[in-house]
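Every protein chain of the complex appears in place save one, which is left out.
Order of writing sets the labels: A, B and C. Residues in every chain begin at 1.
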């Protein structure tokens, strides 16, 4: 996990430990549904957790903080899993922050950063760390999941066109032609690991990076886990479409209090997130109602996110009506099981010999790489067909 | 239309007149979606409107009341369509209320009721009215749509088992073995008309009545148009299921101010409606979260209905979260285009030579006769398959 | 405290212990506002806790249950205060349930009930318990607070007219002319204790009981603590009045999951509560908008209460507008500090030599005995005047 000791990462770790100890149920895990029983997915408790983390942070502290400040996860479960978390912590190493602005490094309290002199060197650090993690833990396969802080939108660069150009540009000191999420992706692919981009950052969605990935023996997919407000949009917008009710405007207002929220308080970063959230309605209904999405950092909410959406629509005889919803969810609690799901599905695909971009898992993402399909049900049907085709005798 | 001069009926009439005059768009009409272009459905403006009405009421007055009290439908459109509404009014005749309790007759202001001495005679009245309507207007086929006030749940009776028994029971004076919605259904079938039950009343959903229907050359379907809160449930409950989020409780509170609301203030009637609304979540998710649905009559809302739903669910690691929505819709405006849709689809099925219960149109109903499938997307897929199969070259 | 080991009682006990140990702040305590600094109120930590409880229940278990099931109150605070709670438990004795129907006794799991042969004997039990509690703990004064389960509305009886008649009726075996809340009140007054009725039950609001109270050297007040939805009504209704916006309807829908909720699932009991909540708007605005209040028991919510209010109002030029609110509060957490407040204020009044009904504390109650003033600000002004008059040099 890239950003392993944040809210999501620590919840994934705790969840895996708790599932192993049968201290919790698979509620919240998509891969725990009976539809997937026949696939023989890896047991969540058998996943080995490791990662990169650039902040002074630990899984145990992060989880305790969530219990105390966000009133989630029972003290008993935390207590029982603390030794396991401490053990997992040994697999978490300092990360890279190559080319990140000093102000961002400071704001993000990135004190555990590996010094490297070029992008190429940064990729090598990641590659070696992953290889070492696999070796030490005697693993069949490693799946890298990006759950680190969202980056500002990537600036296009001529070197993005091919891996040859990119490789050359990355070898130069000082240059930063790729954001860190892409450097991690390259590091993962170099080490023959699979890669899941759970954030709105660019990840492997750069032609040169995908070119490189396609040549390796790996599985990859992204981007931006679909957990709350956007998940709702992906079932509500189709409903309006199926009833021929014309959306006039859809305004979404999100407030949240965790470090994701703090990070999004940077307008440059917020742009990435809002772009990821904002286009979906348009793509589902096929025309352009006014949409507005805002995200505000409200520290008192801690890990909780509250979204208010106001949906203004026109019905028969030009009648204006509206629907509003309020979604109150714990960000990490919603995201963590999906990370476990994606690791399980990626492992299954890999073991089954399939490679490349896993488009049939689009239902997990706000802005699925390589797909413009956002309707949750269509996405689900696609996944069911895949399971039907490759799921074996069941 | 049974109950032709209520909110829905008058909106259907106005809508048909406005569509014919190109004064409004097909927004709100499902049958207006491009998916159905290839079917060559009857033009809504070519539908000929008629009906039964037991109250002193007229289409023009009803529509004007909605404009003045509910602030819906523009005065210009009403003005332009008033002559057409007056002309349609000539096709609206007094109805039956056989076996209805005097208190209900009084409460419902049922002053235009045809006196009959037996259920059999009531059916004959309906049959003759429909035949006369078809003859006068030189129609190919007549589709009867029940949009009258919801009845209390039907009491079971031994005569419901077969048409032979029912027929015998109905010939006796004084007895009332069937509610009016079923008498209308029998009347419709006797006259070789199709029948759509848009209400929670029983309609044709009695073995003996279906037996009779199956022998006739007709199309039928029901029950209870899915317009607002329940429509939302039918996309939200699947979303929770697909994410393996466990519903703990789902509380829905509806307030509305039209005559449907006034009628539902009778606890006996409310039972029918709530039953129709309440079972859906359970059937979609396959287990039984606590559900509670209440409906209150709030006259100041007039034709508007406001529903607040509180959905309490459990996510990963036993975390309790919630979603709430508020739906603010005009009841008649939401229902009327679906009535037009069902008439168009029924006409197409009839013309195409298909007969019997139209199970593929379940997406239009809260509690589809003959189906336990409530997931809107599954229902929609079923409809699309039907269109694919029977839609011709497109 | 009558009903000492319920959600409110256990939170009061924990709160007093935590305040004594400086483990929490006075947030939520009205009496902790600077306006009351000059009064020299008793320190909350110096209050000695005791009570009656008819169920197998303990303070420690109740508090732990709230932590585990409702995610409130930190585990650290609970741990630190557990010895204090155990010590308080010694002052909690079995209670009376004289004349309570066996079905209610069973539903309420009332297993720790003192057997008595007449209402008079029940009163004597309470009186003796209170005297014993005062003696053992060497207290200056005891204030009895009723926080037990709401009773059904009291049936009127001729013996309520005077204490002489009442006394005679109560001496008879088998008769039950008063509900338990009134028997407790009589017991309290007999032992020269003050009495606060924090529930919608009748308490001392019976002419004969008040007659008795007036002769004793005590302080008393009630009824039904104003904590959530009703508190909001008491500031919002005045706002509409001050702007001359005409309320057409005010619908309130409450869902809650604690034992108060379970108790209110009994329709007879619900009547008491709704009556207490429903009249307030009318009294504030001086006319009768349609009001509707519903309360539903939703166990998954545990100690949390969610209220949705829909307020439909008319503005200038007959324009209909609306306001909605959703209140999400923990019932016990909102109520407990007010119980501590009332104990502190009652103690101060008593020590200052004032006696009788404390009408200036009406701002604490949904339905203040002896007052029809419900506007929170007017009530507050009244309290401020009292403080000004009797607060000393400050």
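Everything below uses one rule, namely that a residue touches a chain if its C-beta (ideal position, glycine included) is under 8 Å from a C-beta of that chain, and two chains touch if they have at least 3 such contacts.
None of the values given here were measured: they were computed from a predicted structure.
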Decide which residue listed in A:64, A:282 or A:312 touches the omitted chain of the complex.
A:312
Going by the contact rule already stated, which one of C:190, C:324, C:351 or C:371 would touch the omitted chain in the full complex?
C:324
Spell out, residue by residue, where the missing chain touches chain A.
71, 248-249, 251, 253, 255, 290, 292, 294, 296, 298-301, 306, 308, 310, 312, 320, 322, 324, 326
On chain B, residues whose C-beta touches the chain left out of the figure
68, 71-72, 74-75, 326
Touching the absent chain: which residues on chain C qualify?
11, 14-15, 18, 24-30, 32-33, 72-74, 77, 231-232, 235-236, 238-239, 242-246, 314-319, 321-330, 333-334, 336-337, 363, 376-377, 380-381
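The rule is short, and it goes like this: only the chains that are shown with their structure count from here on.
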In contact with chain A as well as chain B, sorted by label, we have C
Taking each chain's centre as the mean of its CA atoms, how far is chain A from chain B in angstrom?
45
Specify, in ascending order, the residues of chain B that touch 2 or more different other chains.
322, 324, 326
